[in-house]
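Up next, chain A:
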Amino acid sequence: MSAPLYELRQVEVSYEGRRILEVDQLAVQPGETLVVVGPNGAGKSTLLRLLNFLEPPSGGTLLFRGEPAPHPAPLELRRRVTTVFQRPALLNRTVWDNVAYGLRVRGRVPAEPLCDLLRRLDLEGLAHARAGSLSGGEAQRVALARALAVEPEVLLLDEPTANLDPYNLSVVEGMIQRLRAEGSCTLVVVTHNVFQARRLADRVAMLHGGRLIEAAAAAVFFDHPRDPRAAAFVRGELVA
Partner candidate 1 sequence: MLKASKLLLLSLVVVLVLAGCAPAEPAVLRLATTTSTADSGLLEAILPSFEEAFDARVDVVAVGTGQAIELGQNGDADVILVHARAREDEFVAAGFGLARSDVMYNDFIVVGPDVDPAGIRGLATAAEAFAAIAAAEARFASRGDDSGTHTKELSIWTAAGLEPSPDQGWYLSLGQGMGETLQFANESGAYTLADRGTFLAQRDTLLDLMILFGGESIAENPDAKLYNPYGVIPVNPEMHEGIQAELAQHFVEWLTSVETQEQIGSYGVDRFGQPLFYPDSEPYRQAHP
Partner candidate 2 sequence: MPEGFLADLIEIVILTIRVTGVALAAATLLGVPGGALMAFSRFPGRRLLVAIIYTGMGLPPVVVGLVVYLVLSRSGPLGALGWLFTPAAMTVAQTVIALPLVIGLTMTGLESVDPQLRLQLRALGADRRQESWALLGEARSAVIAAVVAGFGGIISEVGAAMLVGGNIEGQTRVLSTAIVLGTRMGEYSLALVLGGILLALAFLVNIVFIRLQHRPPWWPGR
């Protein structure tokens, strides 16, 4: 087993005295797809913000490639990771300009590979459409294209298909599977959908009430969950 990409030790995040997230120990391996599950308000989005270096932990250590991540994180570090959120937040511009945004921010010129990307996400015909004219599914595909355009080391996805119809869901998941197969990108996917978790996960971590209650390889998590709440989730029950 190679050195972990991320390591969280005694990490906690608190706002105004309230503890939002508590992770005793968690590691993310390079190239793997970690799926994070748990009920609403469990702290999943907070975890992603930590991993994208958008927010520092209130306590504990967050290591990236073995080094503690400083805060504020240097731009160079932040730019290795990007996030796709549940609701696509596009700029009021064309699809092309949106997808190219991350590149331009990094001082790079959008080129041919961008067209491939659009094609693979079925966005070719929409390149000159304004963001405001897109459907929800189209917009989310644009958000994914925008994230992939910068070729991130780590791609975080926060409930990326929660609002999508089956077609768009399949396009997005299809891209995620492709990235898994290529193995160059580390993926962390937050979902509340146990079936999606089964489809995508190499490993699964479950948060509940802000605490990490179970983390294991997919096979172990789904076949032999230890925590009763994890077991309930695996059975498809709503976990409060």
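Here, a residue touches a chain if its C-beta (ideal position, glycine included) is under 8 Å from a C-beta of that chain, and two chains touch if they have at least 3 such contacts; residues count from 1.
A word on the picks: all candidates are chains of the complex that A comes from, given by their letters.
Please read all numbers here as calculations on a predicted model, not as lab measurements.
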Q) What candidate from 1 or 2 touches chain A in the complex under consideration? A) 2
Q | For the chain A and candidate 2 complex, residues of the former touching the latter | A | 49, 52, 54, 75, 78-79, 81-83, 85, 87, 89, 91-93, 97-98, 100-102, 104-106, 146-147, 150, 156
